[in-house]
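The complex appears here without one of its protein chains, the remainder shown in place.
Letters A and B name the chains as they come in the text, with residue numbers starting at 1 for each one.
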Amino acid sequence: MQEFDVLVVGGGASGLRAAIAAKHAGASVALITKVHPLRTNTAIAQGGLNAPLSKDDSPEIFAEDTLLAGDGLCDRNIARTFAQEASEDVIWLERMGVPFNRNKDGRLDLRPFGSNSRRRTCYTDDRTGHIVLQVLHEQFQRHQIPSFEEWFVTSLAVDGDSCLGVIALGLRSGRLDAFTARAIILATGGFTRMYLPSTASIGTTGDGQSLAHKAGARLMDMEMIQFHPTVFPKGQGLLITESVLGEGAEIVNDKGEAILASKAVPRHTLSVSLHEAMQNGSGAVALDLKRIGNEKLMSCFPQTAESARTVAGIDITKESVPIMPLAHRPMGGIETNLAGETTLRGLFAVGECACNGLNGAGRLAGNTLTEAVTFGRKVGEAAARYAKGAAKRNFPAGKLTDEEKRLASISGGDSSGDSPGKIHSELGKLMNERVGLVRDGAALKEALERIQGLKERYRKIRVRNPSRIYNYELTSYLELESMLNLAEIVTLAAQARTESRGAHRRADFPERDDRNWRSHTLVSLVQGTPKLNQKPVTG
Amino acid sequence: MEVTFKVYRKDPEKDGKPGRSNYTVELPEDATVLDGLLKIRDEMDGTLAFRASCLRGYCGECMMRVNNSARLTCTAKVSAYTKKGPEISLDPPRNVPVVKDLVFDWDAFMWNKIKTVKPWLEPTGEASDGENLIPDAAMKDLRKVMSCYYCGMCDEGCTVLPVDFNFLGPAALTKAYRFVFDPRAKDTRERLKILEQPKGIWDCVHCFEADEHCPRGIEPTKRILAIRDKAYKVGITNEKVARHHASFAASVKESGWLDEGRLALESEGLTNIKGLMKLLPTAAKALLRGKAPIPYLHAKRPGADKIKKIFEKGEGEKK
Partner (left out) sequence: MKYAFYPGCVSRGGCPELYPSAVKVSAKLGIELEEMKDVACTGAGVLPQHISDPINARTFAKAEQLGLPIMTICSTCQGVFAQANYRLKNDSEYREKINREYLAEEGLKYKGTTEVKHLLWVLFEDYGVDKLKSMIRRPLNGLKVSPFYGCFIRRPPEAITPTKELSRRKNYLDELIEILGAELTDISGKGKCCGFPILTANEENSLAMAGKHTGEAKEKGADCMVTPCPLCHLNLDGNQPRAEAQKGEKIGLPILHLPQFLGLALGFDPDEMNLKRHIVSTRTVEAKVEMLT
């Protein structure tokens, strides 16, 4: 049994930032993560992070751009607070050592990105996530925070309406152990691996959201999933940073003609336009980066050049990259307030697994990394404060033995030719085709039925590998459960929202309906079934 | 296309002895080696242990030897290998303790070594003061070095690690470079002291294997050499190495070429009787065969005065 004031689950940018902030605030902190922090999904982020630093910008304008991208579903107060605090958090990163690109005055260079109305995106070439993650990990190490790496959380321990801690499997030791904490922060990332292909890492399976939901916490706006417009769709999917559009790249048809006004447009708009262009006979759509010019391409987008070459086999100085909008990251997640508190006492959430109302129906390009550091800090501090005042609670030993039994019950036995991979493959295809960029009632209904079918097949499968040591068959089996759970919730939420708003497009309800739908979709578990509700947008 | 993977196995829960399992799978034409592994684990053998994360060549987690050459399996196209033959062998990287099958001990191999080089900036100033004002040229090099995704291929190819696992290795030393050359770091001397300890920068043989192995062109060997050059400028704190370098520089400065006899003696230290005694057997043999350059009896080369001038000028650049 391990005991801490604050336990952070998930070693990506928001988790690391939260852990640092909680430690700084005087709490005893530990991080638990299923992969090493430097292998998390943050590493894939490229474009940059927003901060209203230039003279012609301000927190007010930044907040407005955020609200606009959210298409009426953002909570104004949260947006305002975020916009006001963002600059200092981004500068903090520079002070901690991020080698941001500079302008000729030696200040942070700001580039145009997505639908930001001002230049406000700080960046490190096209490797911003990768480098910011390293610096956060560096500072995490400086704070000497104990780190349980390659520990897979199998369940949250709950007592009534409060969270006691987590139970996790150590992949190296094969041991199941309980981690008690007065405050638990989930920073486990998104869930778009339920779409195949998508832009996500193999572990982006929504474990945090699923565990929280099962434990009684509410999820919010789960139907809001951002599809990234410029993704190479073969194999696992390769994201091309949208910032290339701001530097001169164009979206072209199969004749090489530019077909879309692609600058300064919110992602959901661009994705839908792309989708329509593809449907209306532009043939294959591609991203022409040649127009940026070789020198600029190689110096500003080295990562893009390398990835296109090694993953897609394309030389971006010579050929265009075929693209398609693919599932990228969720706006929705575990419902939280500004301090990151969920509806379960003692349980906090931050980053992509959380939904605090900032992003609404669409995330402004460049906000995600800034959110990770701003809310990472705020939630870490809030959790530390909470832990200070919280009473120590008992962690019943029975919970650990129950979990042992549960894991044992899914081991052994035959799956008769079926497999988690096959189920995942079908789920991924189903989500793309029926719960994808543009949805409609009939497709969503069919999707729900088929998800039920997949869930039934899942229940019959057993994990053949009896070992507990580096048993990835077991962990991917558990990850699939999270994805199936959340897939059903996403589809239910999409089905319920009979309007089109931001990233949620309904072919059968193409207009935005503020009279009925200026509200967040809430999902909670009531006697084993997801129950939907709404709450109005504030501000 | 059909392909057979011959995969290294090791089970710590059984006898822990290395073995091999063969799997023949049907894969699409554009499949990667990782796709093959995932299919094997899902459909054929759930006990096979291997790591993966980003699936797209971003994070370095899936590094292993494919047909004996270290690489990331998520960007290794199967068709590139099957062109030469229907079998692909998969092994953990060299120079590394293996835990289970293709899962090896990243901590011992790299993470723990990185921890020893003080891998963080000691920040100065407050965020509320705004950012440090720095020209981009200084940051550009750091961004290049920080494009490292800790794939470990440099360590895998290192010629020192098979002989001495405790050598810090190119990955950790490249990480150290990032701080030694960050203008915002005010503790360079302290850092150099750490890096000059045994197992650090002076243990590198600068064989350039790391540069050849790095898939990102970060040139770890050159980074290590740059740290050494900086240590030279600032003042080498490793005593023996300092003596060696000073002696080498002194004889080239004075005469234009190396006085090896002098170098051998002065590296040990002229008052280091124990060290000098150690050289005796070899020196005796060499003397007998006319192979021992007599120290200090060392003629000046023509042009030696010009060389001296270059030294003086170069040494004036000491910081």
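Rule of thumb we're sticking to: a contact is a pair of C-beta atoms (placed from the backbone, for glycine too) under 8 Å apart; a residue touches a chain by one contact, two chains touch by 3 or more.
Worth saying up front: this structure is predicted, and the values here are computed from it rather than measured.
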item	value
Chain not shown, its touching partners among those shown	B
Among B:Ala108, B:Ile194, B:Leu276 or B:Ile307, the residue in touch with the chain that has been omitted	B:Ile307
Which residue of B:Thr73, B:Asn95, B:Thr174 or B:Ser267 touches the chain not shown here	B:Ser267
Where the unshown chain meets chain B, residue by residue	159-160, 162-164, 167, 198, 202-209, 211-212, 219, 221-222, 225, 228-229, 232-233, 238, 240-241, 244-245, 248-249, 252, 256-261, 267, 281-282, 285-286, 289-293, 301-304, 306-307, 309-311, 313-315, 317
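Here is the rule we go by: only the chains that are shown with their structure count from here on.
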item	value
Centre distance in Å when chain A and chain B are each reduced to the mean of their C-alpha atoms	35
Touch list for chain A against partner chain B, complex	35-36, 38-41, 43-44, 88-89, 91-92, 94-97, 99-103, 105-109, 124-125, 127, 130-131, 134-135, 138-139, 141-142, 172, 201-203, 234-238, 302-303, 306-307, 310-311, 313, 419-422, 463-465, 467, 469-473, 476
Interfacial residue positions of chain B with respect to chain A in the complex	12-13, 30, 32, 35, 38-39, 41-43, 46-47, 49-61, 74-75, 77, 99-101, 103, 106, 111, 115, 119-128, 130-136, 139-140, 142-143, 146-147, 149-150, 182, 184, 216
